[in-house]
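A single protein chain has been omitted; all remaining protein chains appear in their positions.
Here the chain labels run A, B and C in written order, and each chain numbers its own residues starting at 1.
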Amino acid sequence: MCRFLAWAGAKRFLDELVMDQEQSLVHQSRNALIGKTPINADGFGLAWYSGRETPCFYKDTNPAWSDANLKQLTHHTKSHLFLAHVRASTGTATSRNNCHPFGCGKWSFMHNGQAGGHDRIRQQLDGMIPGHLYDHRLGATESEAIFLIAHGEGLDAEPIAAMERAVHRVEVLARAKGSLPHMRFAACWSDGDRLFAARYASDRFAPSLHYRPCDDGIIIASEPLDAKNGDWAEIPANTAIETRGDRLQMHVFEPNGRSLDAEVA
Amino acid sequence: MCRFLAWAGAKRFLDELVMDQEQSLVHQSRNALIGKTPINADGFGLAWYSGRETPCFYKDTNPAWSDANLKQLTHHTKSHLFLAHVRASTGTATSRNNCHPFGCGKWSFMHNGQAGGHDRIRQQLDGMIPGHLYDHRLGATESEAIFLIAHGEGLDAEPIAAMERAVHRVEVLARAKGSLPHMRFAACWSDGDRLFAARYASDRFAPSLHYRPCDDGIIIASEPLDAKNGDWAEIPANTAIETRGDRLQMHVFEPNGRSLDAEVA
Amino acid sequence: MCRFLAWAGAKRFLDELVMDQEQSLVHQSRNALIGKTPINADGFGLAWYSGRETPCFYKDTNPAWSDANLKQLTHHTKSHLFLAHVRASTGTATSRNNCHPFGCGKWSFMHNGQAGGHDRIRQQLDGMIPGHLYDHRLGATESEAIFLIAHGEGLDAEPIAAMERAVHRVEVLARAKGSLPHMRFAACWSDGDRLFAARYASDRFAPSLHYRPCDDGIIIASEPLDAKNGDWAEIPANTAIETRGDRLQMHVFEPNGRSLDAEVA
Partner (left out) sequence: MCRFLAWAGAKRFLDELVMDQEQSLVHQSRNALIGKTPINADGFGLAWYSGRETPCFYKDTNPAWSDANLKQLTHHTKSHLFLAHVRASTGTATSRNNCHPFGCGKWSFMHNGQAGGHDRIRQQLDGMIPGHLYDHRLGATESEAIFLIAHGEGLDAEPIAAMERAVHRVEVLARAKGSLPHMRFAACWSDGDRLFAARYASDRFAPSLHYRPCDDGIIIASEPLDAKNGDWAEIPANTAIETRGDRLQMHVFEPNGRSLDAEVA
């Protein structure tokens, strides 16, 4: 289990959300309130869009609360779209290459969840990554694999459906060779223009995911950043959201359903 | 607040105490049960005596639970006397030089506690360190300063009284220029032959300190390493213990009392 | 010996100077051409002005060439005024707190050089730092001490003269209690508006310092960033430069001379 947040909207300093909230992301790295893992201190990461073709990544293996650079960078960096993540490893090493968000071209991606029995299916996961993207396979997490598989499924053309297909393929593998729970998936991804998020599980326990519409944008977060819970809405399971400018759309996100259809067809 | 343990006795692998107990030190780095700081993840350190003239130090800034080297080293290293510490910073940076144990010649030292208002008295503390030992002043903690001041007070000749005088001097400074609580002090120190520990506070809240006599040695720890609490004894406040071979001695440790006498004299 | 560069002028991406030159700063971290230390791999640092009240610092202990975050950050960050430094330790530990640039309020500072016999005079140096600035004393380098002493000498009001006095005071100490060479000093410092640099030594070997006026600003660097040496000018020893907008001024920088006068007075 990990914790994350994302912002899309007007330009704002990263520390306003990462540091300065009542239940900021850095606070969650010590004391997350929702979910079974209160400590999320196996590394952290930021991705923000600066106007260059690719997003900027700052990731390291320290706990977020003790990283002096993180405090500096979030205080001085403004962006209209950013992702931030604190990690609680479910088994793989604490290594920068295993820290979220992951990047590939203009895309960034971060995840909270797991594919059941990841240690038994990792080699097959590696084999499912498109060959031309394998140099982006830097770490060993299923999260990064799902992201790269989604690229192969056409993330550019169909940002939500491609992710659905990737999650489906990994879940099928976990059902065949892994263990329970087969798939837990809460994630955010972006191309710098649109921000996507989805919530899903192969059982009844989809990882928490919330959003809060603001006057000048939207926050998506694993858990509310303050106790004014009335301002926060839960994203239902099996749902994806897409935001661009001040438009917010909900989509069905059913890797199992849609993909099973695809298999039937 | 930090957590620590020490062993003196027959040679044993470090991981038996640092890793493999029900409430091992690494477990305490995530979930300490006594004291107000359950997370002790601002670095860690080991000191062990190997037969060379000085002890060996392994320290780093990661949480103890995620350090792959720590697992290796404690599994392969045996010693008759070792100290192990997990840190929760009370303000100074997460830096290897601020990690305990500290070393100077044959001596090692680790501490849980604080001098009140450390940020206001740090320069004076630095000035109290004997000039010929200042190249051992590597970090910025009051713990390291107390240790080096104790050296200047004659640690070799009077291991307990010198520490008492050092604690007294720092407490006097904290009373004059710092803040409440003036002194909280639970510590272990060793010359490789004898192991010392002391527990003291300027108020009623001396940090926890326990010991457990075993057939082949003694464990000293911030909190019991298992739930068989009957085997563990609390070291009373204002008390130091000294152990060498199978001998265990209790001493009064009253930095205020004894030193006040000295001041009167 | 270390290597550094600074930019003041139009906004530009940091990687244009830190990464992309023929003899970029990262290249110098592996293979500096001037000076006796070709490898400058004991940490690195950046400071840039972003519009907030204080500059932003990114520093770490890796070699600059292998830091994945550095590549990202310099590619995405633009500033009108920035400092960048790669370190070759002259004795003190490889620690983030010993990495340049150093900061205090709106000021940033970086240095190449040394005070002779630093290990013998470090405690006195610490004592010379104004008490109200001691919480900015994070590391153990003479560089950071000179910077904080300069603050005490009035950096805000007299940016060059205050630095001169600080260098003088440290040189006097090195003459009294340290060793040869007493002072080697090439440095840059800034308040976000003006950029200062100075070159000086107590002997004939002032560390190298060059500048290159460009259409839209000025580069200051330990050594030229390309082989078009005709575009680069050497800053003479005993000289400081000050730049603001498109104005460049030269000043005498004679810590010994001026300060001796002061002592006479």
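What to note about this one:
Here, a contact is a pair of C-beta atoms (placed from the backbone, for glycine too) under 8 Å apart; a residue touches a chain by one contact, two chains touch by 3 or more.
Just so you know, these numbers come straight off a predicted model, no measurement behind them.
Of B:A10, B:A68, B:A176 or B:A227, it is B:A68 that touches the chain left out of the display. Which of B:R96, B:R122, B:H151 or B:H210 touches the hidden chain is settled by the complete complex: it is B:R96. Residue C:T61 is the one among C:S24, C:T61, C:S222 or C:N256 that touches the chain missing from this view. Looking at B:W7, B:Y58 or B:F196, the residue that reaches the missing chain in the full complex is B:Y58. Within subunit C, the residues in touch with the undisplayed chain are 30, 39, 41-42, 61-63, 66, 68, 89, 93-94. Considering the complete assembly, subunit A touches the hidden chain via residues 93, 95-97, 119, 122-123, 126-127, 129, 131, 134-135, 137-138, 140. Counting over the whole complex, subunit B has residues 48, 50, 52, 56-60, 68-69, 72-73, 75-77, 96 touching the chain that is not drawn.
Everything that follows uses one rule, which is that only the chains that are shown with their structure count from here on.
Chain contacts in this assembly form a complete graph, since each chain touches every other chain. A straight line joining the Cα centres of subunit B and subunit C is 38 Å long. The set of subunit C residues touching two or more other chains comprises 96.
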